[in-house]
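Every protein chain except one is present and positioned as in the full complex.
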Amino acid sequence: MADTEKKKVIKPIKNFSMEEYISSGHRACQGCAEVLAVRHVLKAIGPDMIMAMATGCMEIISSPYPLTSWNIPWIHVAFENAAAVASGVESGLKALRRKGRIPNKDVTIVAMGGDGGTTDIGFQALSGMIERGHKVIYVCVDNEAYMNTGIQRSSSTPIGATTTTSPTGKLEPEGKSTWKKDMVAIAAAHGIPYTATACPTFFTDLQKKIQKAKEVNGPSYIHILSVCPTGWRVPPNKAIEYGQLAVDTGVFPLYEVENGAWKLNRKPKELKPVSDYFKGQGRYRHLDERFTQQIQDKVTERWNKLVELCSEKPEK
Amino acid sequence: MGRKVGIEVSIAAAEAVGLCDVDVVAAYPITPQTHVVEHLSELCASGELDAEFVPVESEHSAMSVCCGSSAAGARTFTATAAQGLALMSEIVFIASSMRLPMVMFLANRALSSPLSIWNDHSDTMMVRDSGWIQVFCENGQEVYDSIFHSFRVAEDPKVSLPVMINVDGFNLTHVIEPIEFWTKEMAQKYIPPFKPLYKLYPDKVVTMGAFGMPEIYAEAKMSQDQALWNSYPVIKQAWDELAALTGRKYSPVELYKTEEAETLILGMGTICETASLAVDKMREQGKKVGLVKLRLWRPLPVDDIKNAISGAKNLLVLDRAVSFGAANGPVTTEIQSIMYHEKERPNIYNVIAGLGGRDVTPEDIIKMLETALANKNQGYNIHGVRG
Partner (left out) sequence: MTKPMEQISWQEIEAGGVITEPGNASCYHTGTWRSQKPKYDENACIRCWRCYVMCPDAVISPDLEKNIFVWNYDYCKGCGICAYECPAKAIVMEED
């Protein structure tokens, strides 16, 4: 059998950088899909970039002085200001370039924060950055809670998930009782040229979106769902699979808004039930059938609205 | 030499920033800082100044933008006051720890509550320990000259620290004074192009803002503290060169009629001008009174202060902020700490005055001094408080 079988050969992947801009030796947890998202974001951009990062998991795992995992120029100042620091880097380079003090070369400026640093404490700075029109790609790596400080709820924690500050109890049997903040819609409401959701499970889609954002003449916002085995209480080896389920159940749809035009990037023929996604996640272990159904109804409703938005043609 | 014009101090300061060829200005409006940044945005809009004016959505972002632009190697300026400084204070401490040069014009204003837009030093005392170089100004010319001096010092590779220029709100920011302007050539001669120690650019990859484990944090802080102390000779030298250029001599501690003075008054900022009038009056009456003006607040010019006051019998320190629940006002606490080990030291009295814009006259200062000497009071009192 073996000699008749045609031997498979490793062929290069198209449009895929083999460089690693965040080097091994970083201290992310086993199976961290967030650092995987970062890996793909960096590969999509390449070396001519500068990153401003918010305090959080990615900052802590990558920069214990005197060590750094970064192979790109990188700055961390505080928790809530990645967007503002990136605005400053962009403005500084703009002035220096205009005055001929640095080469007239395009350098991509990226701001990156977790869901806490983006949807909560860094929300204002992000809104300011978008409104002022800085040419910055803002990437939110969303693991749906304050994982770095020990799994506290953020406004990006999904409904029904337990965290250390949204526990289940007799009076609050559902865990977190409010819906996840819809950041891409908020970014879109600013009239931002480009905004999208992404997930490292769909790495080609993710890289394509980052490259699209890079070409935009203005701000862009990419919201990346990043499975956190530690915080979600799932086995590390299933980090990729849960990303797939989040998308295929419609809990976290992949879509983009380009100059006001909404577009679904992955449209399953039929959505899987949300219970497929909840199953096996420790943070959802307490959910009963009734509450699961309530969430299912809302997910379906939101999905239908999204499909509708994405089918509308923008006026010419 | 430049021309002399009658001009509002805030506008003159903005003109100075323009002459320094600043690259990025990031600011959020707050009284009484507004005239500085309004004028800078006009200079940018008209094309007179080639800089990015970043109209941020908060002071927190103002200081964050400044950190980003300074890290990118751009000459950076901001201005704020009181609540604005309080909001940005988190990043104020980080800017110095990361050794990011920039210049801040601080229109000194009282902190809330009650809300007050008027002058005192409670805002700047809040960031006393932030690791910035901090200077105080007595008049418009000092403010104007300080802009050039501050960029020169901040960006000196031996320093690489942010500088805060304290300008008493309204008392100084909004007054019209005769100010001798610099020429573009003078500014270019005095301030070399900004060559940062490190900068964010892909040609040389650096990591800025790493975190410190307990094994390294103390060393990092020691290094930062030494950097601030090491700025002292650079600050002095830059003032000496400014004197050669303009004929105006500044020092960390300045003396007024201190010859054979038995009693000295020490203050910072515009209160010194008022105190000098009080000294004039008392000298006319044959009293041996003199004035010590503290221009440089951080790094504290310890030896200059010792030399200035150790020979006196009595010292009245004028504080413009309350350090709630502390033994004295913040300036007095420092002076007492410096003098504790000295054999020859004056009796030190503390009066807190001019809170939240309360007017302080030369007569007030004479009264403060007379009362302090008569009562030999320990601890502080707030001058003129009713009840």
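The chains carry the letters A and B, assigned in the order they are written, with residues numbered from 1 in each.
What we mean here is this: contacts are C-beta pairs under 8 Å (C-beta built on N, C-alpha and C of every residue); 3 or more make two chains touch, one makes a residue touch a chain.
In this text, all values refer to a predicted model and were calculated from it rather than measured experimentally.
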{"item": "Candidate in contact with the missing chain, chosen from B:M125, B:A210 or B:I235", "value": "B:A210"}
{"item": "Of A:I121, A:A187, A:A239 or A:L254, the residue in touch with the unshown chain", "value": "A:A239"}
{"item": "From A:N71, A:Q152 or A:T168, residue that would touch the chain that is not displayed", "value": "A:N71"}
{"item": "Touch residues of chain B, complete complex, unshown partner", "value": "97-100, 160, 197-198, 204-210, 212-213, 215-216, 218-220, 222-223, 226-227"}
{"item": "Residues of chain A in contact with the chain not shown", "value": "2, 7-11, 13, 20, 22-28, 30-33, 35-36, 39, 62-72, 200, 203, 229, 235-241"}
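The definition used in the following text is that only the chains that are shown with their structure count from here on.
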{"item": "Centre-to-centre distance between chain B and chain A (centres being mean Cα positions), rounded to whole Å", "value": "43"}
{"item": "Touch list for chain A against partner chain B, complex", "value": "47-50, 52, 59-60, 63-68, 70-78, 80-81, 83-96, 98-99, 101-102, 107, 124-125, 127-128, 131-132"}
{"item": "Of all residues in chain B, those that touch chain A in their complex", "value": "23-24, 26, 50-52, 54-58, 60-61, 64-74, 76, 90-91, 94, 98, 193, 200-202, 205-213, 216, 220"}
